[in-house]
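Step one of this worksheet: look at the structure below.
As you look at this complex, bear in mind that one protein chain is not there, while each of the others sits in place.
Residue numbering begins at 1 within each chain, and the chains themselves are lettered A, B and C in the order written.
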């Protein structure tokens, strides 16, 4: 049911954890299943220098979080904002239809963290 | 489904055929299935000296006819009149429930033949 | 004594390739295909592979196949399911007088629940009059259920014409193709069928499995409510070994159909001609040409079919009178009856359903034995005079 990439990211998730004194924190709760994801950012010169996540959710949610973190680490905030949920799912080699909503958590929580970072800076 | 006795009488039915110039002839049609049986008697001194039958019907009907003929050959008319359908079925080692009505043809046609014999004599 | 099985319209032996394919699914790959672990993944793939094979045989897409437990379930699901789903559009159902009991008794049941059912007659060959079908349609008609091939006589209905009429009137069309699939070419697109019932055990798959083709977009109320199996159209844990067997049987049937049907037709014709030639006052019941290649329904006047079957059975030959499901009931077949056959002729009808394993010797043995049986019984019959 899950692709090899999903299994890989689920089994060995990248960038799990918290960042103390993070520059931006975003959190997203899935409306369909109640699962939850939290993203921590360290930003320098509009570039994501560090990213960590915590996820309470299914295998697809964990793999999506991990993939998302890998995709945006070292990228500009604008590039990160351009990342869509679909791109996360695609990068994982696709997700089964009933699990597509799980990848939504990842990009949404990331965008939330960036928004909070910018709001705090103003 | 059928007992060995039924199979035996069905496979090698006794007393099949017609009697020319029979002393009594009886015929019976089953109201439930349309099958038909015809009995021919040769009577001397109130004793059944010869009996033959023709049957259009299922295996149980043919076996019942054969068994009936064997049971009454050489018997008095009164003994033949006392023969019941149940006795025919019992002599065959029983019949499956949906086939019980088939044995009814045998005794009924016999009794009909005796009735006709007596009516002709009067 | 060699046993000769000629009752393949009642049921068939499982083909060896089918059984071989099924065996690993009893003890090794036994997981529930709805489960997410290894045991479920193994069987999930096999389930979908089987679905593709069944779909291919009748030219539909795999998502249009719903696995069932038998042909009767398929007929009940199709007719009750469509009737209820379409209830607000009307309450009139058209079927035929010669359907299998699974269709007829389902229709009788619906008659008790506010539906009106027209039972179309057939002619002396068991053939449906397409004009009568058109004439029976009213604006309340929601469903036509007409079989592809008759189980007792083998007569083939003009399914493509029925499909065209139904499609023209926007009426849902179900066909009971239990006897047809695997024996004659079946194409749901060409025939414009909306619902089509299949039974495994008529084509070398095991008993306990069947399928219903449900055209995309056709709404159906489930018969067996339960889990999310079969896209919510049939609850219950999948019968994986059976389904795998049905897939393989469909595969084989598709591959072998031209050759097997030709071979069986030749055997059947030899049997038919031999019997008609050897036994006076006998007749074939069913359509002379539009008929399943494996089926011969034949009557020998003045005697009763059951008695003939018993004598055949004693010689190891298995044939039947009409549908097996009716054989504990009395009286004539409703099919032969509907064809207007004289009652005494009808009473003597017996059916040979040839199958994959039958040989020319089998046919010759029947030809050797049966005339004497008929003679013996006729000699006993009060109706027969040489």
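Definition applied: a contact is a pair of C-beta atoms (placed from the backbone, for glycine too) under 8 Å apart; a residue touches a chain by one contact, two chains touch by 3 or more.
This is a predicted model, so every value here is computed, not measured.
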| message | Using the document's definition of touch, tell me which of C:49, C:97, C:164 or C:224 contacts the absent chain. | response | C:224
| query | Residue-wise, where is subunit C in contact with the chain that is not depicted? | reply | 3, 5, 7, 10-14, 16, 19, 26-27, 30-32, 34-40, 69-73, 75-76, 100-102, 105-106, 108-109, 199, 201, 206-209, 221, 223-229, 235-242, 306, 309-310, 312-313, 316-320, 323-329
| What is the set of subunit A residues that contact the non-displayed chain in the whole complex? | 2, 7, 10-11, 13, 16-17, 27, 32-38, 54-59, 61-62, 98
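The criterion applied here is as follows: only the chains that are shown with their structure count from here on.
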| remark: dist(centroid_CA(subunit B), centroid_CA(subunit C)) in Å evaluates to 41
| query | Roughly how far is subunit A from subunit B, going centre to centre by Cα mean, in whole Å? | reply | 92
| said: Centroid from C-alpha atoms only, then distance subunit A to subunit C, rounded to Å. What do you get? | reply: 56
| Multi-partner residues of subunit C (at least 2 other chains) | none
